[in-house]
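Heads up, the thing below is written out as C-alpha cells.
Note that one protein chain of the assembly has been removed; the remaining protein chains are unaltered in position.
Right after this comes chain A.
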C-alpha cells in the first residue's frame, strides 16, 4: 500500500500535483496549473502547495485542471476547502478546463455553485 507515504519520502517531481513553477498572473487571476491525479494520495501535497500559493489576502485563483485525469472525493473536499478559505478572505476560486470525470463528480455532488467551472483558462479569467 505504501503509496501515500511515497510522497512523504520525497518522490520526485512527477509526483508533484501543483506545478508551482508555472503559476502566472492573468487579468487579476492567479492561474495555478494542476496535473496528475487529485486524490487521497496527492491531497496533502496539494493542500500544502495551494495554501502557500494562495496565502496572503483576497486572491482570485483559477485552478487549471486540464491535465487532471482523476479526482476523488478527497480531492473534491480539498477544492471545497480552498474555495471556502478564499471566499472568506474576500477572494474567489474557479476551475478551468476540467475533464468529463471531474465535471461529472461536480454534477453528482451538486457543488457547481461553489466551484464554478469554465471550459478553459481564458474564459475563467474573463471579468
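The criterion applied here is as follows: a residue touches a chain if its C-beta (ideal position, glycine included) is under 8 Å from a C-beta of that chain, and two chains touch if they have at least 3 such contacts; residues count from 1.
The working rule: contacts and distances are computed from a predicted model.
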{"item": "Record-based protein name (UniProt) of the chain missing from this complex, from \"Sodium transport system permease protein\", \"SpoIIE family protein phosphatase\", \"NAD(P)H-dependent oxidoreductase subunit E\" or \"ABC transporter ATP-binding protein\"", "value": "\"SpoIIE family protein phosphatase\""}
{"item": "Residues belonging to chain A that touch the chain removed from view", "value": "1-2, 4-5, 8, 40, 69-70, 72-74, 76-77, 80, 84, 100-101, 104-105, 108-111, 113-114"}
